[in-house]
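Note that this complex is displayed minus one protein chain, with the remaining chains in position.
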Amino acid sequence: MAKYLAKRIAYTVLILILVSISVYLIFSVLPMDPAALTCGKTCRPDVIEANRHRLGLDIPLWQQYWNFVRGMFVGRDYGTGQAAFHCDAPAFGYSFNRHECVTTLIKEAFPVTLSLAIGAFVLWMIVGVSLGVIAARFKHRIPDRLATFFVLVGTSLPTFITGLLMLVFIVMRFGLANPLDIGKWVSPVTDPLGWMKTFIWPWMVLALAYAATYTRFTRSSVIETSSEDYIRTARSKGLSDRVVLWKHTLRAAVAPIVTMAGLDFAGLLGGAIITEQIFNLPGLGRLAIRAVLIDYDLPTIVATTLLAASFVVVMNLIVDVLYAFIDPRVRVA
Amino acid sequence: MSVTRKGRRVLAATAASALLAGSMMAATSTSVSAADKTGGTLLFVTFADQLDHMDPARVYTGRDIAFLNTYLFRNLVMYKAVPGSAGASLVPDLATNTGVPSNSAKTWKFTLRKGITWQDGSAITCADVKYGVSRVFAQDVITDGPQYAVSMLDIPKSADGTSAYKGPYKGTGQALFDKAVSCKGNTVTFKLSRSVADFNYALTYPAFAPVKKSKDTGDKYDVKPFASGPYKIASYKIGDALTLERNPKWKKSSDTVRTPYPDTVQLRFGVAQEVRDQIFLQDSIPNAINFDGGMLPTNIRKFFADDSTKKRRMNVYDPYVRYAAMNVKKVNCLEVRQAVFFAINTQALIDLSGGSVFYGDPGDNPVKPVLGVDYTKTTGNIHDSAWKITGNADKAKALIAAAKAKGGACADVAARATDADRGLVWDMAISATNQKAAVLMTNALKDAGISVKFNWIPPGQYYSTVLDSTKENDIATAGWGADWANASTVLPELFTKEGGFNLSLNWDDPAYPAFKSLMTKALNETNRAKQAAIWKQGSQYVMDQYWIIRPVFSKTQFAWGSGIGGVNYWEPQGNYLFPTMYVKQ
Partner (left out) sequence: MTTPFLEVRDLHVNFPTPDGMVKANQGISFTVARGETLAIVGESGSGKSVSTLAVMGLHNRKVARITGQAILNLEGGPVDVIAASESEVRKLRGKQMAMIFQDPMSSLHPYYTIGDQLSEAWRLHNHGSKRDGLKRAVEMLDIVGIPGAAKRAKDYPHQFSGGMRQRAMIAMALINNPALLIADEPTTALDVTVQSQILQLLRDLQRDFNTAIVLITHDLGVVAELSDRVNVMYAGRIVEQATIDDVFYKPMMPYTMGLLESIPRVDRGSGGRLRAIPGQPPSLIVLPKGCSFEPRCHLKHQVVDGRCQSQLPDLEEVMPGHFGRCHLSPEALTLAHVEGVR
C-alpha cells in the first residue's frame, strides 16, 4: 500500500507541474494583451510597454515560469524603494488588479467555496440517493414517475437559470434576504446563522442540479444491482426484502456512486463559477472568472487553475483508495 | 458606442443649467438644521467589484474623484461644493488661496494653511505635497492617472521621449524634479514648461494631493491610502464593501469646504444590476444611493415614469460628448466624410440607447455647452438645411458623386466607400447595444450607396487598439469630456498631433496647419476671453472639416432612497455633489 501511495503521489506532482506549464503556454498565445487593458484614455504604445514591464510580462516565458516556481518555495519580491514589498511562500504571484498577493486572495476565497461545496454536497447526496432508492424500490409506480420528472427538471435546467430564478423570483420577490447581504461571507464559527442565511440559496441551486443526476444514477445502479445473481441468492436464503435492499443491494449499488460523488465534490472545490457569480459569493470561482474574463490576471489564473486541478487529482487518489475499502475485489494485496 | 473608461469633469462657467432637461435636481438643504443632517450611514451601492483606484495619483474617473475628494483626500484647491454653475469655481482647501501665478503663468505658488493633519494627527507638510506630485513619474508603479504633472512641469525629457525623472522609488533624476517642484517653509512652487493660465484647475486632481512618504506602499497604496479628509478607511474588502468612519484628527477649523454629516460612509460592491435597480424602484433601503447613477434601460424608464420617485432622481447632461471619429488619414476626402455624416440615422441611434430623454441630443460641437464661454452654436453640420435627423440619403449620394467627380484621392476613397466588397471599416467595441447600432448604420449608409463593415473589438482592448495609429480603421466611436472648464482639455487633446486622444489622425490633412496655429495661439493666450474666442473658432473648424461626425450631447441619470437629503449635481465633477448629501434623521 505504501508503495502504491508513493507512486500515486509522484504522479500527482507530475500532473500539477504539467498543468501549471500548460496555463503559462496557453496564456502566452492568447490574443488578449493584459498590458493594454488597464490604460483607458492614456493608451499609447510606450504606456503599454511600461505596463507590460510592470506586470512582469516582458521577460521570456520560461523565465516567468521559473520565477513562479521559485516564488512557490521562497516567496517573491516586488517593487523598489518605498514601493517594495514581499509575497510570502508559497507565492503564486501578485495580482495588480486586486493589489494583493495571490496566495492571500486564495486563502480568503477558499473557505467560501468550501462552505458552498460541503453544504451542497450533503444536501444533494441525501436528496439524490434517497430519491434514487425510492424510485428504484417503487419502479414504474408513482414515486418513480415523480422522481423521474424531478430528474428531467434538474438535469435540463442549467444553474444560471435556476440561480437567477431563485434569486430574483424567490429571494427578492418574497424579501427572503436583505439584497445587500446576498453573498456576504461570515465565518460559520462566529456566526453560524448568518452563514446559513448566506449559503442556503446557492446550496439549493447547486443541490438541485446534482441531486437530479444522483437520483438517476442511484436509481439505475440500484435497479441493476437488484437483478444481480447474488441478490437472488440472498432472497433464496430467506432474507426479507428490506434486509436484502439495505444490506445487500445498497451496499453494492453505492460503490460507483461514491466515486462519482468524490469527483463531483472535488470539482466544486475548484469553484462553482456560475453559482458564485449569481449569488455574489467571493469564492474561488468568482476569483477565477474575474481573472480570466476581465483582468487577464495571469498569477491569479495560474493559482486558481492549479488549485482546481490539484483538488481533482488528489480526490482521484482518495476515491481510488476509498474504493478499495468498499470493494474487496479491487484491493491491492 | 463606448465612452472612455476614465471620465473627465466639466466646469460650467455660465448659467448652463438652462440646458438641463427632464426632472430637476432635488431641493437643497438650506431649510434643514445641521443637527437633523448629522449621523447615520450613507450607503452607496454599485454592481462593480471595487473602486478602480483609490490611490490619489491613479484615480481618474469624475465620480471616484468627487467621492474621494469629499471624504478622504484634501487637495491644495477644490471645486466649490454648491450646485449649479457656481460649483465650477475654485476654492482653497489645503492652500490659503487658489494659487499665485507669475512669470506669465509659468510659475505658480501655493502656501499651505495651518492646522492641516493626516489621520494619525501628524501635520501635512510641503514635503508631503512634493512627494505626492512626484509619484506619477514612477510610471512602472503608478499607472492610469492623469499625466498633467508629467506634461506640464518643467522637467526635461529623455531621448526616448519619456521624462528624465523616474519617480521617488528609483530616484533617477530626482534633482530635476526638485527644481520643478520646490518647498520653502510652507510654500510650494511649481515651475512649468509653458504658460498654463488655468494650471490651478489641474490641481483639483488628487494626483496633485499630498501623500505621506512613510505611509506610501507603492502599488498597494491603491487599496490602503492614508486619509487627510474628515473620514478614514475603516475597512476595504474588494467584492464586499468599503467602509469609511469619521477621522477624529481632521479639524473643522482647517476645512472651509466640507461638513461631514454622516457617521459612516459605506460603498457596497457586487450588487447585481437588477437587484440594485429594485432597491430604488421599491425604495426598500431608504438610505441607499445608486453609486452607478443610472439603471438598466427598462428600469430607468419605469423609475422615471413613476411620479412618486420625483424627489429621488435626477436627469442631467453629463460631461461627455459622444462621437464617431473619422480617420482623416484613411478617409482623406472631405466630401466622403460629409456623406457619411448626412447618411446616418441619428434618431435611430438615440432611440436605441434610451431615447433623447435619457440618452441625449444631437450635438454640433466637440465642446459641450456646459463649458460656457468656450461653447457657441456652430454653423453647418446639424444646422445645415439638408441635415435630417433620420438621415438624408440623397444628400449623401450627391456628395459621393461630387467626390468621384473631383478625382484623385477623393475619387479613390469614394470608390472604396461605395464598393460593396470593400467599403469603409468601422471600429466598434463588442456589446449588445453596439451590435444593434451596427445594423442601423449599415442600413442607413446602404441607402446612400455607402458600404460599411464593422471591426469588432473586445471592450477591454478597444482603446488600446484604436489609439494605435497603425491599427485604427476608417471610423471609430469614442466619447470625451473636458477635464475642467476650458476647451484646452478638449480641442488640443482630440485634434492636435501631440494630443493624447487624437483618433482623427488629422495632422497630414492640408487643413491641419491652420488649425494647429490656432491651437498654439489659444494655449499661450493668457486672457481668458480672448482664449475663448479662439476655441470657438477651433470648434467651428473641426466641424467644418468633419474630423468627427455625429456628436451627441449625452445625459445621465441618478437615483437614491427616500432617506437621503441634500442630493445635487456637481457640475465640474459630473456626478453627485457628495459634500451636501446627508441621511435624514
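Chains here go by letter, A and B, matching the order in which they are written, and residues are numbered from 1 within each.
Following the convention adopted for this analysis, contacts are C-beta pairs under 8 Å (C-beta built on N, C-alpha and C of every residue); 3 or more make two chains touch, one makes a residue touch a chain.
The structure presented is a predicted model; accordingly, all values stated were derived computationally and were not measured.
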Neighbouring shown chains of the undisplayed chain, as defined at the top: A
Contact residue for the chain not shown (choose from A:Ala109, A:Ala234 or A:Leu284): A:Ala234
Among A:Lys7, A:Lys107, A:Arg173 or A:Arg251, residue touching the chain not depicted: A:Arg251
Sites on subunit A contacted by the missing partner chain, in the whole complex: 228-230, 232-240, 248, 251-252, 255, 326-329
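Assume only the chains that are shown with their structure count from here on.
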Contact set on subunit A toward subunit B in their complex: 32-33, 36-48, 50-51, 53-54, 78-85, 94, 96, 98-100, 167-168, 172, 175, 179-180, 182-185, 278, 280, 282, 286, 290, 294, 296
Subunit B - residues contacting subunit A, complex: 4-6, 43, 45, 49-50, 60, 138-141, 143-144, 147, 160-162, 168-171, 213, 216-220, 222-223, 238-240, 268, 270-272, 274-276, 278-279, 284-285, 458, 460-461, 463-465, 467-468, 500-501
